[in-house]
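Apart from one protein chain that is not included, each protein chain of the complex appears where it belongs.
Chains: A and B, in written order; residue numbering restarts at 1 for each.
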Amino acid sequence: MTEHTILRVVAKLTIPFILLFALYVQFHGEYGPGGGFQAGVIFAAGIILYTLIFGLDEARRVIPPWAVRALISGGVLIYAGTGVACMLLGGDFLDYNVLAHKPAHGQHLGIILVELGVGVTVTGGMIGIFFVFAGRGRRREGTVE
Amino acid sequence: MSTFLGLYNYWIVVLLMMIGFYIVIGHDNLMKKLIGLNLFQTSVFIMYISAGAIDGATAPILGNVDAPYAHPLPHVLILTAIVVGVATTALGLALVVRIHEAYDSLDESEIIAACDTGDEPAAEHRDKA
Partner (left out) sequence: MDNLMIEALTLVLLTLLAVTGLAIARLRNLFAAAMLTGLFSLLSASVFMALDAVDVAFTEASVGAGITTVLMLGALALTRGREKTVTKMRTAQALLVTGVTGAALVYATLDMPHFGQPDTPVQQHPLRAHYLEASEKEIHIPNAVTSVLASYRGYDTLGEVTVIFTAGIGVFVLLGTARRRRR
């Protein structure tokens, strides 16, 4: 769709703000509505918009398949890793009180890390699933769109 | 009248649930069945959130308000359920695409008939993975 000037210009204007809003929602999930799930989906929506306008090959250059796999697995590792770190520091699994010198700070730190893990996995999952669905059709046609 | 006002949420939830249920059992098309399943899921979410709502309450974000807060636990459960629902739908759609590639049809009766006669029109497309 690159030849459609209006679409291309509007996409270039809005995609940075979409990604920025996703980061805002991720980190302000404790003070307002939001959190990891919503942020991951909004980030993936920005990347999906980029893919629709500029093509799957361009999008695969921006986020290569190894990055998608790293995102999906990395989020789960961050989440479980926080739990294991709590265990190593003397508490139970996912007991954030032991992560810092004061329990409230430990809870803050734990929640930030955990929501980060959730956001990363949701981003990678949604982007990966969309790339797979989009890439399947191209194989059938044999021509590059 | 007060029964109607107090219960219409749940009645509409039952109506939506039954519409989704009807789509799943009354249609043969696999995509339509997935859509019906989505309808069913969403109606269950509305039921949970209705159970947790209070008249004149506000969102469970603590601040200096003198209104009661809505119950936060159903919100947490439904948040999880929505995301799990989209994961299930994505897998279901991937399966539908593969079935279409193997049998060249999305109709359940045609696919079952093709299975029964042992005739898969696209057997050579199966992956040796």
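Remarks
One rule holds in what follows: contacts are C-beta pairs under 8 Å (C-beta built on N, C-alpha and C of every residue); 3 or more make two chains touch, one makes a residue touch a chain.
Since the structure is predicted, the reported quantities are computational estimates derived from the model, not experimental observations.
Counting the whole complex, the residues of chain A in touch with the unshown chain are 25, 29-35, 37-38, 41-42, 44-45, 48, 72-73, 75-76, 79-80, 83, 94, 96, 103-104, 107-108, 110-111, 114-115, 117-118, 121-122, 124-126, 128-130, 132-137, 139-140, 142. Touching residues on chain B toward the chain that is not drawn are 2-3, 5-12, 14-23, 25-29, 31-32, 34-36, 38-39, 42, 45-46, 49-63, 68-76, 78-80, 82-84, 86-91, 93-98, 100-101, 106-107, 122, 124-125, 127, 129.
One rule holds in what follows: only the chains that are shown with their structure count from here on.
Taking each chain's centre as the mean of its C-alpha atoms, chain A lies 24 Å from chain B. Across the interface of their complex, chain A is touched by residues 59, 61, 79, 82-83, 87, 90, 93-94, 97 of chain B. Those residues of chain A lying in contact with chain B across their complex are 31-33, 37, 122, 125, 129, 132-133, 136.
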